[in-house]
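One protein chain omitted, others in place.
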Amino acid sequence: MKIRTLLGAALLASSMLVAGAASAKSLVYCSEGSPENFTPSVNTTGTSFDAARPVYNRLVQFTPGTTQVEPGLAESWTVSEDGKTITFKLRPGVKFHSGVNGFTPTRDLNAEDVIWSFERQWKADHPYAKVSGGSYDYFNDMGMPDLLESVTKGDDDMTVVIKLTKPNAPIIANLAMDFAAIHSAEYAKYLMDKGTPEQFDQIPVGTGSFQFVAYQKDAVIRFKAFDGWAGKPKIDDLVYAITPDATARYAKLKANECQVMIAPNPADLPDMKQNADINVMEQAGLNIGYYALNAQKPPFDKPEVRKAIAMAIDRDAIIKEVYQGAGQKAKNPIPPTMWSYDESTVDIPYDPAKAKEMLKAAGVEGLKTDIWWMPVQRPYNPNAKRMAEMIQADLAKVGIEATLVSYEWGEYRKRMQAGEHQTGMLGWTGDNGDPDNFLAVLLGCNAEGKPNGNNIPKWCNAEFQEVVNKAAEISDQAERAKLYKRAQEIVAAEVPWVNIAHSTVFEPLRKSVTGYKVSPLGAHEFQNVDITE
Amino acid sequence: MPSDLTATAAPAPPGPLRAFWRAFRGNRGAVMGLVVVSLIFFVAIFASVLAPHDPLEQFRGFSKLPPFWVKGSDPRFLLGTDAVGRDMLSRLMYGARVSLFIGLAVMVVSMLAGVALGLAAAFFGGLVDVLIIRVMDLIMAIPSLVLAILIIAIIGPNLTNTIVAVTIVGLPRYVRLVRASALAELTKDYVTAAKVSGVRKFRLMTVTVLPNCLAPLIVQAALGLSDAILEAAGLGFLGLGAQPPTPEWGAMLADTRDLMISHPWVMAFPGLAILTTVLAINLMGDGLRDALDPRLRRS
Partner (left out) sequence: MFRFLLKRLALTIPTFIALMFITFVMIRLVPGDPIEVRKGERGISPERLAQLRHEMGLDQPVWKQFLDYANGLLHGDFGTSIISKAPVLHEFLTLFPATLELTLSAMIFAIVLGIPAGVIAASRRGGVYDQTLMGLALTGYSMPIFWWGLILILLMSNTLGLTPVSGRVDLIKFYYEPVTGFMLIDSLLSGQKGAFLDAVHHLILPMIVLGTVPLAVIARMTRSSMLEVLEEDYVRTARAKGLSWARVVGIHALRNALIPVVTVIGLQVGGLLAGAVLTETIFSWPGVGKWLIESINRRDYPALQGGIMLIAGIVIVVNLLVDMLYGLINPRIRHAK
């Protein structure tokens, strides 16, 4: 097969592309959708993060397959006594991708790149602040503008000093998240001089193990191996085949048209497991799917009513029919793979008879309510509509008549955050493996005792709040774990929501693929993956 | 309404109803369609008596069972069960009720609105005519499904709104048809005669002209019924029709898309139900057309 150079300015520059060269090892990953662009800081979806991940690194990173933080572009870091100053020592000799979009780097990574990457998201007068819509949602949502005092160069070019306004234990884990990817300040300047800054987010340049080659919307993204600081990856070409339909992804996997696929239909898993060429990997997801009871609307303000409802719902049946077995019944709001998980919590049993009694004792009779269900499929809830129909049938058995309600996804969240629902389902996937990212975000209230936006049960508890606030400010993990266990006890007694399930993440791949790790954070990484013919 | 009610009309052949029935009966396909349609109507009306189970009852532990002739079935559930263990046969029966209700409601509303707008356009002419026809052209220019989805997006998905959306989308055909046949009738002598004899405009429209436009309108209504059922099922398939747990055929189909490969039966039946119903109505509609007016053509 002949070598072709491709049309288009971007591609001419990267004329290394070889179509189907026989000797090259290529791995095809069947992904689910098109990325919005290739800059993680302006995105919020896992699909876009996955598409940019081969290109970039962060100061620190999650060890593949875990939520442990390990050094990335920073070789090491030290935290000051008061917990407010973090000094990162950058890895020397880190190279940026060369030849992408006509750009050739003249220097290795240094503090300027790190500062550039944070300031773009932080400072409104940054030359790139407004490029691609200028919306840095993760940076803002993680509270960075309030938390950061300064990001400056240290004693030399290879030291970065981050000063915080207050001590914050989860900050290191936060910096391992995608939004904190480190970009090339030199590439940014190159494009600015050329007058095409918007290309910065379309044609990415980074330090990652793969460099960008080409992208066709709704079709394919191509990368090739880059011999960078982490060593040359074992595969030569990495291809994302964008395939939105799960059935189609499975067909491609069977035909060896792709070797790894995302998000199989739970119903197809038994068939996959029987296929001799396919390996179905699984990992407990770092997530929770819950059914919230609005504590500001009677009778759900009474803990015993909430507990009775939890008792009326047949969660085993839900796990079977909605998750098709690909989930684990939840008893705590945080997943069991997370540190500080409280094993001692006694789960609420399924007991409709007792639930009925308890409701009667609480004076609840002939209750009419609503059940809100999400219009979309999420990792923590593969089929909210089906779940809603099942919960509706369960509640009918204890004399509660419920109508189903749904809105378009954005509208749905907005109304739920405003507390318009009586009962409804939602969930959460962890960003960084820290319990604070679940407990404080999902059940926290502000200083005036008003629930946070993401507090869907609209439940506030003074003791819980105190415990969680304290845990965020100390850095000793054992001490923090104790506090979070106490928080879980309070939740177990109060039942602000019905814990439904922690879904299991399944990743079917060809048996020829080795070294692949399923990430509990939902990331897809191919750095250490090899393929045998 | 037989056309010989109007004294002014040309003498109608004796017993038009009987003549129509004779012609209809001669068409085997049409009679077959009529039988099936009657059967579906019967099932829809008496669903609560005929259905073996409550269509909403979930038999936990009995989900995704195949129909009776396949291994692994349960004799209590003749056509198997759906994803959460509801009886497929009962849901299909109640689904007939939902689909026919949507179809008939759309048909009736479209007829009324179509006749009113079409006659108004034909009689008043001028600005009224231009306005009505332009608006109808506009509706026709936007792909029907996209327009229906847009309307649903505005007014929210539920059964009533499905009827509204499907009616709006299908309205132009009725309006244009009524207008065209009314215009054709207006040139005829009997209308002129009625005008001369001082019949009032409203009476002229409704009593004199309308009955003579009925034949094509009835045919259009029959075809409109099947179109409405299809369109509503399409909306249901996209999750924009009747809301759960209503057993609507299109929604039943969409709900089980994830089971398509592992449990094809659950997906097969609702689709078959839609196809059978629409096919039967169309067969009947063809027969109706041939019997009422052999010259009427349909695309």
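Labels A and B are assigned to the chains in the order they are written; within every chain, residues are numbered from 1.
FYI, a residue touches a chain if its C-beta (ideal position, glycine included) is under 8 Å from a C-beta of that chain, and two chains touch if they have at least 3 such contacts.
The structure presented is a predicted model; accordingly, all values stated were derived computationally and were not measured.
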Where the complex has a chain not shown, which of B:Leu65, B:Ile102, B:Ile132 or B:Leu253 is the residue touching it? B:Leu253
Option from B:Ile149, B:Ala180 or B:Leu214 whose C-beta touches the chain left out: B:Ile149
Given A:Asp347, A:Glu411 or A:Glu473, the one touching the chain that is not displayed: A:Glu411
Where does chain B touch the missing chain, residue by residue? 29, 134-135, 137-138, 140-146, 149-151, 153-154, 156, 226, 230, 233-234, 237-238, 250, 253, 257, 260-261, 264, 267-268, 270-271, 274-275, 278-279, 282-283, 286, 297-299
Tell me where the left-out chain touches chain A, residue by residue. 1, 4, 6-8, 11, 17, 19-20, 26, 28, 36-37, 44-45, 132-135, 137, 140-141, 198, 216-220, 222, 239, 241, 243-245, 247-248, 251-252, 255, 257-258, 407-411, 413-414, 417, 426-429, 441, 453-454
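The rule is short, and it goes like this: only the chains that are shown with their structure count from here on.
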Roughly how many whole angstrom separate the Cα centroids of chain A and chain B? 47
Along chain A, where are the residues that touch chain B in the complex? 246-247, 250, 265-268, 270-271, 314, 317, 320-321, 375, 382-383, 385-386, 388-390, 392-393, 404, 406, 408
Parts of chain B lying in touch with chain A, wherever the complex brings them together: 56-58, 60-61, 63, 83-85, 153, 239, 243-245, 255, 258-263
